[in-house]
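Of the protein chains in this complex, one is absent; all others appear in place.
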Amino acid sequence: MKLDTLVRFQNMDRRWIFLGMGLAIFLPMMFPITLPFKVDERVQALYDAVEEVPNGSTVFISADFGPSSRPELEPYFRATLHHLFRKDIKIVSATLWPSAPPLVVPIYEELAERYGKEYGRDWCFLGYKDGKELAIKSIGENIPNAFPKDHVGTPVGELEVMRGYQQAKDFPLIINVSGGAPGTREYVLQIQGQYDLKIASATTAVSGPDYIPFYKAGQLVGLAAGMPGSAHYEKLVFPDGPPEGVRLLATQAYNVLNVGHAFIILLIVAGNLAFFVTRRAEEQEA
Amino acid sequence: MSGIEIAGAWLSIFLTLCVLSFLYDDNPIYKLAEHIFLGVSIGYGVIEIYFGVFKPNLLDKLIDGTTAQQVLAVVPLVMIACLFAKLDKKRAWLARFPIAFIVAAFAGVKLTGQLNANLMTQVAESIPNIPEVWAEYGLWSWEADGAGVLSSIFLVIGLSACLLHFYFSAPQSKTMQKISRFGVLVLMLSFGASFGYTVMGRISLAIGRAQEMLGLDRPPEEVAVIHPKMATLICLVIVIGFLIAWRKRQGDGHEPAN
Amino acid sequence: MKRLLAPLLGLLLSLVAAPTLAATTLTATSPADSSGENLDIAWESSDAPAGWAVLRAKGAAAAAEDTWTVLKLLAPDARKLSDKVTTDVWTDPPADAYRYELIALSTVPDLQDVEDATALVRASGSVAATATGSPEGSWFRTGLALKNYGPMLMLLIILAVAGMMWKFTEDVRAGKEVFIRRIPGIDAIEEGIGRATEMGKPILYVPGIEELQDIQTIASMLILGQVAEKVAEYQSDIIVSCRVPIVREVADEVVRSGYFQAGYPEAYNPRNTRFVSSEQFAFCAGTNGFIYREQPATNIYLGRFFAESLILAETGFVNKSIQIAGTAEATQLPFFVASCDYTLIGEELFAVSAYLSRDPRLVSSLKASDWIKVFVVASILIGTVLATFGVPLVINLFSISGG
Partner (left out) sequence: MRSTLPLILTFVVGLFMVGEFFIPHWRYHMWTQVFLEWGFILAAAAYVLGLVNLVQVNLPKVINKEQDWPYKLIMLAAIATMMIPGFIGGETRLQDGQMYKWLFDFVFVPLDATMFALLAFYIASAAFRAFRARNLEATVLLAAAILVMLARVPIGENLPIIGTKLVQFMNWIMDVPNTAARRAIFIGSALGAVATGLRIILGIERSHLGTDG
């Protein structure tokens, strides 16, 4: 191979890379491949934390994700609702993201119906609260004050599921489905330590490494990060495959990721090989 | 499914492809999508902030709040008036009061917030209990992802080295240079790992878009009326056709930025 | 006396309450370092009812117009409850005292859509114990009750930094020199401004995408002041692209004052300090547009960034701009490191304004943080040694909890 070609390869028009990436995503979606995988310890811890919640008690879900983080987090969100409703655990939920309500309410309604859960008694959604960290502080201190009404305007005093749940520490477990900020970091920093809360987090692949120190320090009881986190959780909730009418989107996408990753790794390796060959040649010339 | 929703689904696929055309180059069809996006998002932001903050926290309190709330709401009203004084050059200096207020209030509350969460807690968590780690994992345990005394010590030393790398007010001695270099290596290890970890999330986003374009995210009965694959194909032809025509009009002399 | 009273009291109780419930005791105590809105309710019991219910009423003594609220229904094995006595201190400030009733339920009632929950709960069981408690607000948080010295140490650190800033400033005034290590990323900012001037192209400044309440945004505003001053000196242009309107207003003030400091107040064009869009990716698309169409020679990204970091930096790279980034947002640092010419990591961002200005008072604050840094490193190392020998002193020193 000519040296010149290698140099040009190193500085190639990045649109070739874009094209390759596009194919690496598109092709495996058309022609799926499936590989087995093991469940991560942090996701297992998250699952166990939910298992430890006694049947019939109530957990708090802060559903803080939007359209952009939806592909990664919706599968987890669905899986955990299956898990909770199946275990007869009640849910009080709210969000700190303005774009979340139109996304999460239909999912709640769909799965509540599937498991025969009644709004107000078995679950409720308090809607969106502005103020980021401040809103989290008030969830820690005073939920009825932060959310005087639910998302359809019912005063929270009239929601039976809310009785006795005035502040974050009343809940045996808080699940934060976190697409970014405000999210798990803010929950941990603002109120976890202050009230000694049990918080579990499902987050995007990007935020994952940021939250691992929290998990290590015991500030989080479990952590599912990105598409693998969601796929692992799906595997834990449905070990024998999905029931009728349920699609495991994360498990499907997890396999597409294989090819995308392989493509980037190959690119980097090829780039470095070319780099070494040309550098050696330059050194010899000099 | 109503006709307007089907139209919406097609429009959304078309706009998706318009944005993706930016990968080829900045072009009129992308610019169109960009400016629609800007406009819609600004309108959205204004509406949501009005109904989310302005109305409940100010207007509602002024109109039907208790007396205490009404009195308290006057203060931000005055500050808003001062802020708007910016529009008049002669009185622009009045805006310094609300700016001073807001910067000071947030700086004050963040000062303790950061100190508490990012310094105190992190330091307290960084001190390992070595006898306990030894009893549980020994020197190094593969099963527990490398937990053990070695890792505990690495953590303490790595953290210290990274912190000392950020020491600004003394010339670096030979030893300090070595410590600092080690700190940088730990930082790079972390950055590389985070990068690799993130790749997945980013590809996931593109998968999400592809799932919509292929109609994989919808129940079959909706797919039957929307025909997302057909929509994708038609829009793709339109966008590519437009790009070719546009490139021709630009002439061959134009070298696209890559 | 006590010996005499106890059996008497027992006799009295056995007359009033059912004999099996005599073993239940209820307490309502105010937690340490509390805001005065909370009471910790706890009970001990050898009973095994179907469940517990806790009721609350205001005031220390019973009154005719008492209103009891059902706080919560709890599982048989529950033994405590943390009660928040008010949800709005403005309309319902905490009372001096509250009374509680613990009800041992024989059946667990369904309170959904029930008008008078108190009556239903009372009818579903019997009162097992009562207690009175006074919420006491604390005017100073010490953390000592829980052996957490964190709050005290925090106060000490704040005072120490302030004190050192004053001391080092005095030192500088007295002629002592303060050394600041070279930080290449910050030097690059000045070079970048010079380069843009030579090329006759503008400089793009993005102060992150966070709200003004973020300390990184505030730090970025302070840097912007220094940068604008330099830009004005060079008679170049600076475009500031903002996601948050209030940040734009502050940026406007900051850039204007930078131009004023440099002696060219009339050269400032407020239209170059722009509000783009409050939505993250729309902001990103708009800023991309600036990079593509106004061709800045130098892009400066300082503040808190999220996913848009890589889109901006890659667009800037294609545009062949010199790029300097700085953030304390750890998730985005890898992308800036990969795509920008210089990256300021974490704390370096907060050092920029001091470094650029060389104002002794600002520089002294860098030196003060350095001392705290040494203290932190020493604490971690000593703490590790001490903890190995079973002494958790340093851990307690940094622990903060309760509230």
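In order of appearance the chains are A, B and C, and numbering begins at 1 in each one.
Going forward, a residue touches a chain if its C-beta (ideal position, glycine included) is under 8 Å from a C-beta of that chain, and two chains touch if they have at least 3 such contacts.
These figures come from a predicted structure and were not determined experimentally.
Chemist: Given that one chain is not shown, what are the shown chains it touches?
Modeler: By the stated touch criterion, the chain not on view contacts A, B, C.
Chemist: Which residue among B:M200, B:L216 or B:V239 touches the omitted chain?
Modeler: Of the listed residues, the one touching the omitted chain is B:M200.
Chemist: Determine and list the chain C residues touching the chain excluded from the picture.
Modeler: Touch set of chain C with respect to the missing chain: 33-37, 89-90, 93-94, 137-141, 151, 154-155, 157-158, 161-162, 165, 211-213, 215-216, 218-219, 221-222, 224-226, 244-246, 248-250, 253-254, 256-258, 260-261, 265, 270-271, 273-275, 278-282, 284-285, 293, 307, 310-311, 313-314, 317, 328, 330, 333, 335, 337-339, 345-347, 349-351, 353, 359, 361-362, 365-366, 368-369, 372-373, 376, 403.
Chemist: To test your reading of the contact rule: which positions on chain A touch the chain that is missing from view?
Modeler: That gives, for chain A, the contact residues 14, 17-18, 20-22, 25, 35-38, 41, 66-68, 70, 99, 101-102, 130-131, 134, 209-210, 212-213, 216, 228, 254-255, 257-258, 260-265, 267-269, 271-272, 275-276.
Chemist: Write the list of chain B residues that the hidden chain touches.
Modeler: 4-5, 8-9, 11-13, 15-16, 19-20, 22-23, 31-47, 49-51, 53-54, 57-58, 72, 75-76, 79-80, 83-84, 86-87, 93, 96-119, 122-123, 125-126, 142-143, 145-147, 151, 154-155, 158-159, 162-163, 165-166, 183-200, 202-203, 205-206, 208-209, 212
Everything below uses one rule, namely that only the chains that are shown with their structure count from here on.
Chemist: Which chains share more C-beta contacts than any other pair?
Modeler: Max contact pairs: B-C.
Chemist: Of all the other chains, whose mean CA position lies farthest from chain A?
Modeler: C
Chemist: What is the distance in Å between the mean C-alpha positions of chain B and chain C?
Modeler: A distance of 18 Å separates the two centres.
Chemist: Between chain A and chain B, tell me the centre distance in angstrom, where each centre is the average of that chain's C-alpha atoms.
Modeler: Using C-alpha averages as centres, the distance is 15 Å.
Chemist: If you look at chain B, which of its residues touch at least two other chains?
Modeler: Where chain B meets two or more other chains at a single residue, that happens at 49, 116, 121, 190, 194, 198, 258.
Chemist: Identify all positions of chain A at which a residue touches two or more other chains, and write them in rising order.
Modeler: Residue numbers touching two or more other chains: 14, 68, 133, 193, 206, 209.
Chemist: Inside the complex, what are the residues of chain A that reach chain C?
Modeler: Result: residues 14, 54, 56-57, 68, 118, 120-121, 132-133, 141-142, 144-145, 160, 163-167, 169-170, 180-181, 193-196, 206-207, 209-210 of chain A touch chain C.
Chemist: Would you mind writing out the residues of chain B in touch with chain C in their complex?
Modeler: Residues 26, 31, 34, 37-38, 40-42, 44-46, 49, 66, 68-69, 83, 86, 95-96, 99, 102-103, 106-107, 109-112, 114-116, 119-121, 123-124, 126-131, 156, 159-160, 163-164, 166-172, 187, 190-192, 194-195, 198, 257-258 of chain B touch chain C in their complex.
Chemist: Contact residues on chain B for chain A in the complex?
Modeler: Touching chain A from chain B are residues 23-24, 48-49, 52-53, 113, 116-118, 121-122, 125, 145, 190, 193-194, 197-208, 210-211, 214, 216-217, 258.
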